[in-house]
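As you look at this complex, bear in mind that one protein chain is not there, while each of the others sits in place.
Read from first to last, the chains carry the letters A, B, C, D and E; within each, the first residue is number 1.
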Amino acid sequence: MSSASVTRAVEFPAGHRYHRPDWDDARNESTFGPCFRSPAHGHNYRVEVTVRGRIDPDTGMVVDLAELDRLLRERVVEPMDHAFLNDLPEFRDGWIPTTENIARAVWERLSAALVSSELVLVRVLEDRNLWADYEGD
Amino acid sequence: MSSASVTRAVEFPAGHRYHRPDWDDARNESTFGPCFRSPAHGHNYRVEVTVRGRIDPDTGMVVDLAELDRLLRERVVEPMDHAFLNDLPEFRDGWIPTTENIARAVWERLSAALVSSELVLVRVLEDRNLWADYEGD
Amino acid sequence: MSSASVTRAVEFPAGHRYHRPDWDDARNESTFGPCFRSPAHGHNYRVEVTVRGRIDPDTGMVVDLAELDRLLRERVVEPMDHAFLNDLPEFRDGWIPTTENIARAVWERLSAALVSSELVLVRVLEDRNLWADYEGD
Amino acid sequence: MSSASVTRAVEFPAGHRYHRPDWDDARNESTFGPCFRSPAHGHNYRVEVTVRGRIDPDTGMVVDLAELDRLLRERVVEPMDHAFLNDLPEFRDGWIPTTENIARAVWERLSAALVSSELVLVRVLEDRNLWADYEGD
Amino acid sequence: MSSASVTRAVEFPAGHRYHRPDWDDARNESTFGPCFRSPAHGHNYRVEVTVRGRIDPDTGMVVDLAELDRLLRERVVEPMDHAFLNDLPEFRDGWIPTTENIARAVWERLSAALVSSELVLVRVLEDRNLWADYEGD
Partner (left out) sequence: MSSASVTRAVEFPAGHRYHRPDWDDARNESTFGPCFRSPAHGHNYRVEVTVRGRIDPDTGMVVDLAELDRLLRERVVEPMDHAFLNDLPEFRDGWIPTTENIARAVWERLSAALVSSELVLVRVLEDRNLWADYEGD
């Protein structure tokens, strides 16, 4: 049985800010630079989700794309589109919404819910010159 | 004497929010939709600036690109990069920082300062599927 | 009052074929080359629609983007997405669905319906290396 | 001896349709959605082929690029460009021409013929937001 | 009769260097900066050629694309691809191969030869952030 992986990408704008309330302004600024500025800046994020599985001999597909698209819409795009990412549950308790941590958050939101195939990679691009890959713990 | 136009593009992330303090929340939300959300979201903006002039027979150029790059850096990128655009002077008195108005602001910041060539177009792209063109009053 | 133009882009795949039933196969093939092949090939089309108007001083916008998006969805994307373009009404009576004629068809579908701003350009891209611009009769 | 991998990409438009003649229309439509529509739609496909080998100390190359380009032209681009993919031998016996199966077909067409380096990945992109990777059985 | 314009793009790498033999090194360097460095650097050039004409009611086309592609191949891509642009006839007598002058050279090479439609714009992109437009004298 042949296996393959399929990647689906979505894009949305969002806002974020890097700051730790337990640090003073000087330390925040020297660590986070212009990402510390109040109240927020943002990006056109691009999220690429890769799943892997055997190619179904009847449909030629490794994933029910309608299911993957629904999960992406409900668990990633709707809560993150035009949102201030620091307000998401994952980032309320001290996680900074860096590209790395957004990739981890997308992984957690999708991996348990996917049933027809296995999540193997989440790539989040902040812009065309910076991105993070997360492949689980 | 041959004329040509030259376009230079720069990119930077920024934050913005659409809201009118003289309107109540319901009117702001029905007019501006998710762009009204507090405190801000943002985009990877792309600004394309077109100048026109005769091709200098000695240098083969219609613009001193070093001058144009310096103006773009000092008057556009440095004040707007990682900034909350609503805080810029142009947007403090009620202009909403829409793509149209950002294009107009870039035009005003550059047109008077350019000496070696004529500004003919400012294009601002909010993302790859939405942009505004401003060509002066 | 300042004016500006705004461009909105949408993308969708579709199929098409170039052939004239009143021509024999040899003439169809010599004129249309591989685009004549039966039953069809297709492209990921990109449609860029430019409207122009004054910048509304209250909203900072030249067009009600929700209205433009609704028109694009109802009159362009829904009838053309995953469609065989030769089956559209415009192409049933002998118009070949070339990039030029698709641009003209999009213009006709949108220009009369737009009320808050003026349609000034429709650009249709068959791929990143070929596109047509239509600006009305 | 250092090793590296090299990726070559080609692009071409093609047509396809998802349907199983052994299923009735209702099952085809519920499974394949708009991809079931007759006669066909299509895409601008992009095929990225990755080969791996040691860097030849004389030429600095891991693959004879002229050989790879010839194989890609003869075995992939010429038979698939402007073609209706369902008519290819691989898809006549019930394989649906999904992105996954097209990647597998490209792999089979190239892997045996490559002599100077090893094929390690075939990526096929249906559009910029959906692609499949195939790395062999 | 409806008119439209069509744009065709081609891409190729080439080398160039900015220097005037009648200037000393100091003046060349202060004027041309790193573009003066010997022997050469280069770019992946992109040339976009726009022609305009009426849409032929039989074919739906404003230009014989096979003719335009042949002219582009013979008069632009073959002489410029992997070439050192300073060696082209246009640049032997003192024209610097700037983006502006390359656009003018492409215009001269194509405008007289095109018979089925009118050349209206040549755009040459040195990279994604710098390009020149030439529309004739």
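The rule is short, and it goes like this: contacts are C-beta pairs under 8 Å (C-beta built on N, C-alpha and C of every residue); 3 or more make two chains touch, one makes a residue touch a chain.
In this text, all values refer to a predicted model and were calculated from it rather than measured experimentally.
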item: Missing chain: touched chains present in the view; value: A, D, E
item: Of D:58, D:93 or D:137, the residue in touch with the unshown chain; value: D:58
item: Chain not shown: contacting residue from E:8, E:43 or E:109; value: E:43
item: Residue of A:15, A:60 or A:97 in touch with the missing chain, whole complex considered; value: A:97
item: Those residues of chain D which, in the complete complex, touch the missing chain; value: 2, 4-10, 50, 55, 58-62, 65-66
item: For chain E, residues in touch with the removed chain; value: 11, 13-15, 34-35, 37-44, 81-84, 126-127
item: Residues belonging to chain A that touch the chain removed from view; value: 18, 20, 31-33, 95-101, 103-104, 128-134, 137
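The criterion applied here is as follows: only the chains that are shown with their structure count from here on.
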item: Those chains which touch chain C and also touch chain B; value: E
item: Chain separated most widely from chain E, comparing mean CA positions; value: A
item: Chain separated most widely from chain D, comparing mean CA positions; value: B
item: Centre distance in Å when chain A and chain B are each reduced to the mean of their C-alpha atoms; value: 29
item: Sites on chain E at which at least two other chains make contact; value: none
item: Those chain pairs that satisfy the touch definition; value: A-B, A-D, B-C, B-E, C-D, C-E
